[in-house]
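Of the protein chains in this complex, all but one are displayed in their positions.
Per-chain numbering from 1; labels A and B assigned in written order.
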Amino acid sequence: MFSSPHFQPKRLLSLALALLFATALACAPAPKPETVTATQQLKDDAGRNVTLPAHVERVITLAPNLTEIVFAIGAGNRLVGDTSYCDYPAEAKNVAKVGDTLHPSLERIIALKPQVVLISTASQLETFTQQLQNQNIAVFVTDPHDLDGVFRSIEQVGRIMGEEQQANALVQKLRDRANAVEQAVKQEPPVRVFYQASGEPLYTAGHDAFVTDLIRRAGGISVTAEIPGAWPKFSNESALAAKPAAIILPTGGSMGAPNSTPAEALRSSPAVQTGRVYKINDDHLARPGPRVVDGLEEMARALHPEAFKQ
Amino acid sequence: MLEARDVTIKYDERVAVANVSLRLAAGEITAIIGPNGAGKSTLLRALNGQVRRSSGAVLLDGEPIEKLSRRAIGRRIAVVAQEAELRFPVTVLEFVLGGRFAWASNAGWGWETEKDLSVAGAVLRETELTDLSGRLMNELSGGERQRAVLARALATEAAHLLLDEPTANLDLSHQSTLLSLVRNRCDQHQAAALVVTHDINLAAQFADQIVLMKHGQVLDAGPPQAVLTPELLREVFEITVLVDAHPVTSAPRVTPVHGRRS
Partner (left out) sequence: MTTRVTLRRTLIACSALTLALVAAIVAMSLLGSEPLPARASLCAIFSAGTSPCGLSRDQYDILFQLRLPRILLAAAVGGSLATAGASYQALLRNPLAEPYLLGVSNGAAVGTMVALVFFGTLEWSRPVLAFGGALIATLAVYQLARGRAGTTPERLILAGVIVTTFLSSVIVFVTTLMDATRIRSFNFWLLGDLSGPTHTLLPIVIAISVVGTVALTLNARSLNLLMLGERDAFDLGVEVGRVRILVFVVASLLVGSSVAASGSVGYVGLVVPHLVRLSLGSDNRISIPAAALGGALFVIVADTVARTVIAPRELPVGAITALIGAPLFIYLLKRV
């Protein structure tokens, strides 16, 4: 056959190549229409412009307050990871744990394939955020300094998760409750309060702690409201000299029972002498989430019981 | 009187000193000669109670040395050895006064007495260090430092001096000075001295008794003339030597004959 006079190898070769080419063309995948993942841009509390997917299906929270917010706005089923401290609401305990707030596991986070990770500055994760961003995981920082800041956090998370309606409704309800409290105590003279974050050593809430704002709204005035910083270590002498009329002890809650007695230096204060030492669930004061309004109400009731007698 | 009776010292399986008996007589210098590893320094250290014996006894004035307190021993035995590196500034006088520790009535926070100062002064004169007494030890030359170590030992007024290679690292003149001082102490105060040394000829000049040691055992002991013989020295050092009399002092003079091994 090869020696047939009609056989010409060169023509056969070009035919074969043409056939190969045509087959190749036929098997090539049809070019996809270019998928433009819809994104949204938000500015977070650290001043960063964060680009996130418009529709977030998988989110991880690295602080208990953020977990509470996500559940409160109805997006709990899209939470794929949270910290070992996240215990509220009850469903939060069933979510996969990525570690604690200070040292979460980067590998676990990445393995859970979140689209965005919500961080509170309490976590102090500077280098961490850089590594997440390298993995194309958006990082959003919340850092409220007052109650309005907490409401803004709820709204921000609402926007991120596409639950603006829920979020706004929640914020409205909370705002109403907060306003009701402020109204109730408006007439009363503000009570001088010492917020004891820890007794031994003595730590208190400073100017930048959102609790300071809560105290103000609850009809109190924090004696350490002007101290710079959020959680300063405070001098025993100044605590004694401050002579607060009331002492707030954030205790109980998930952190357990420490800090349940006032510090030695406050022993002679009017607060201790008149028994105005109020233990309030730490989780209602330490987590800038929906439950701070519970804390606000509890503080207000403690500081101004007459204003709440029905 | 310091005496070793049938002392054996073993480190695990290795025998460092084997059944050695030795007596240091007052007014005499005894030299121990032997190759490296013969057990000379170990024996010396056993004599002041530092090294524990496996068997045998060390008696100081008739009492077993373990029964005595360190201070009691320190009043009767003084050691001159290579001085440790000094990491804190100390003057020659302070250094020499250290020798008076064993005599302190209050060893805790006691302060030096007039007697301590006068003994130190005498000893500094004896060792010709009086002019240097205010200088720091680290500023002295090697020979001067070794004299200070000897001065400290003399300040203890101990009746027994144990010297471990006291002339190593010293030049000829200092070697001679040092041993002369020891000789004086023995002659004038009836001290007994034990000198471990590598320098056979120096030992021949100054020692009243020479002890030859090898592999932890004493091969022979006696006056230099009797012990420093070519046969014995060949046995100890495995080298041929020529022994003649020093032309001036007539002490035995040992000269190795290199290149001829027996």
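In this text, a residue touches a chain if its C-beta (ideal position, glycine included) is under 8 Å from a C-beta of that chain, and two chains touch if they have at least 3 such contacts.
Model, not experiment: these values are computed from the prediction.
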| item | value |
| --- | --- |
| Chains on display which the left-out chain touches in the complete complex | A, B |
| Which residue of B:Ala26, B:Ala107 or B:Ala226 touches the chain not shown here | B:Ala107 |
| Given B:Val79, B:Val119, B:Ala203 or B:Ala221, the one touching the chain that is not displayed | B:Val79 |
| For chain A, the residues touching the chain missing from this view | 85, 100-103, 122, 197-198, 200-203, 224, 227-229, 231-238, 240-241, 243, 255-256, 258-259, 264-265, 268, 286 |
| Touch residues of chain B, complete complex, unshown partner | 48, 50, 69-71, 73-75, 77-79, 81, 83-84, 86-91, 93-95, 97-99, 101-102, 104, 107-112, 134-136, 152, 156 |
